[in-house]
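Dropping the structure in here first, questions after.
What you see is the complex with one protein chain gone and the rest in place.
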Amino acid sequence: MRLETDTLVSHGVSTCAGCGLELAVRHILEVLGDNTVIVIPPGCAALFSGFGEETALRIPGIQGNLENSAAIAAGIRAGFEVQGREGITVLALAGDGATVDIGLQALSGVFERGDRVLYVCYDNEAYMNTGIQGSGSTPLGARTTTTPGGKDRPRKDMVAIAAAHRIPYVASASVGYIKDLRKKVKKAQEAAGPSYIHIHTPCPTGWFYDPARTIEVARLAVQTGVWPLYEIEDGRRRITVSVSRLRPVAEYLRLQGRFDHLDEGNIEEIQGQVTASYQSLLRECEQ
Amino acid sequence: MVKPTSEPPERPTTGSRRSRALLGPVATVFATVETGSWRTVRPEVDFSACSQCGVCRTHCPTAVLEIVEDQAECVVIAWENCKGCGICANVCPKGCITMVEEGNRDAH
Partner (left out) sequence: MPTRRVLDGNGAAAEALRLARVRVIAAYPVTPQSPIVERLSSYAADGTLKAKYMRVESEHTAMSCVIGAQLTGVRAGTATSSVGLALMHEVLGVTSGCRVPVVMPVVNRALVSPWSLWCDHQDSMAERDSGWLQFYVENAQEALDTVLMAYRIAEDSQVLTPAMVCLDGFFVSHSPQLVVVPDQEAVDEFLPEYVPANLYLNPKDRLFINGLVPPEDFSEMRYQQKLGFERALEIIPQVQRAFGQKFGRQYEMVETYRSEDADVVLVTLGSMSGTAKHVVNKLRVQDPRVGVVKLGVFRPFPVAELRKALKGKRVVGVLDRSAGLGADGGPLWLEVDSALSGTQTRVVGYVAGLGGRDITETTVGAVFEELLQIRDGARSRPAKPWIDTRDDAMELRKVGESE
């Protein structure tokens, strides 16, 4: 079979088998189209940037430093703006480490200035490309190479941080809900200002599960309330994939080797936090 | 491994107008890694049970699945890039995809 030769992403990329990020990238770029310039920092997404003279992308782009994707993107947008070149999407695609940790300052600056950048954070919940080190997005209890006993602090709520900047569009998304993801990418593209999407991209290599289950794991995260799917449009919160009754968090945790050291007490603690967060989100949506 | 030479490279010439060498780190070649060589299992589709819903295609990270409606072999896979991850088998609502041991490659 001959693959489509006009796809924006090569079919042969050295991401892991079952990579959630790879799935996300294909759908994101399919929605955004080829009138897009991308900024990618070092990390798993850099596998799309390429190596040497080769790249896996059919759109122009630049690899920045780990912490300045948002800044470079903002500069690109400014350059196009002063030349009157409209209609180009300026996309930053960065991992959780590059976003919630080292990249937070630059991103916050972009939000505060209102620079029209579409920033997508793909969250595999650790610094995966460098070998599964913990990040500010690693969830409570997760084992990484720098949280060997399981992380003892909850993750940063980056969606809330983004929303606090009062930008036009913020959303959480998941590769377990592709239609929802694609709709959100379209909305983010059309936002009249900075937009932010935080995508859950399960990682079989770092989370220790059978690669075949990436979608299953992603869906369970949503169904247990660990990763609620919602959007914030001009300050109004709305759940986009409703879950009538949350499944027990243990069902999600059990699938992943990075949680296999947790005892009943740990799981209860996590369940308590997830339930409380979800209820709080529901209340905010009602207002 | 490039053998070190004792002389530095010659000073580059300006070259013709039509072709020129770009300076600095830049990728100009769209490339495909032969990721199909990675797999140890491959998806096998029971075409008679397939409803051509496209869920497998939507969730394949490498986008190597194609739904072809008017033929018996309604799911076509680009084997040169299928990593054998198993997501298609896992998400198929009909359960009509099975992951089987990667056989003798020469047979394909």
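Here the chain labels run A and B in written order, and each chain numbers its own residues starting at 1.
The definition used in the following text is that a residue touches a chain if its C-beta (ideal position, glycine included) is under 8 Å from a C-beta of that chain, and two chains touch if they have at least 3 such contacts.
Bear in mind that the values here come from a model prediction, so they are computed numbers and not experimental data.
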item: Positions on subunit B contacted by the hidden chain, ascending; value: 2, 8-9, 11-12, 14, 22-28
item: Residues from subunit A at the interface with the omitted partner, ascending; value: 34-37, 39, 46, 49-52, 55, 57-65, 67-68, 71-83, 85, 88, 105-106, 108-109, 112-113, 115
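Please note the rule applied: only the chains that are shown with their structure count from here on.
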item: Separation of subunit A from subunit B, taking each centre as the mean of its C-alpha atoms, in whole Å; value: 24
item: Subunit B-touching residues of subunit A, taken from the complex the two chains share; value: 1-3, 7, 9-15, 17-20, 22-23, 26, 49-58, 175, 178, 204, 210-216
item: List of subunit B residues in touch with subunit A within their complex; value: 26-36, 38-39, 58-64, 66, 76-78, 80-81, 83-87, 89-91, 99
